[in-house]
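Note that this complex is displayed minus one protein chain, with the remaining chains in position.
On to chain A.
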Amino acid sequence: MASLKEILTRRPVAATIRLTVPAGGARPAPPVGPALGQYRLNLMAFCKDFNARTQKYKPDTPMSVTITAFKDNTFEFTVKSPSVTWYLKKSAGIDSGSSRPGHVVASTLTVKHIYEIAKDFA
């Protein structure tokens, strides 16, 4: 059997897939299904893996996932916590930012909010 290092160094990349998936909520349905299915990746393994690794986040937190699909149908993925924008909008209780950034104020947040957000990244 090939060693891990050999496999890692020789695998040609087939595609890069980007997705937003709720923490702990990957399931075999769109968008995860079609995105992984088109490259014949092991869909359920991804779901199980992603869900296990995002247990520490609140269930609805949208995580951005970047999957590197290799030509031999193996894959690697990285998960990033949600964008700061998402945290700010969630704290402020608004759905979208200002319609005219720099002119119209959409909402204000206290330092306490920021502190709470920062704790998530600690």
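Note that in this section a residue touches a chain if its C-beta (ideal position, glycine included) is under 8 Å from a C-beta of that chain, and two chains touch if they have at least 3 such contacts; residues count from 1.
Assume contacts and distances are computed from a predicted model.
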Among "Mediator of RNA polymerase II transcription subunit 17", "CMGC/CDK/CDK7 protein kinase", "Ribosomal protein L11 methyltransferase" or "Origin recognition complex subunit 3", UniProt-listed name of the chain not shown: "Ribosomal protein L11 methyltransferase"
Touching residues (missing chain, whole complex) on chain A: 4, 7-8, 12-20, 22, 24-25, 27-45, 47-49, 51-53, 55, 59-60, 64, 66, 68-69, 72-81, 83-85, 121
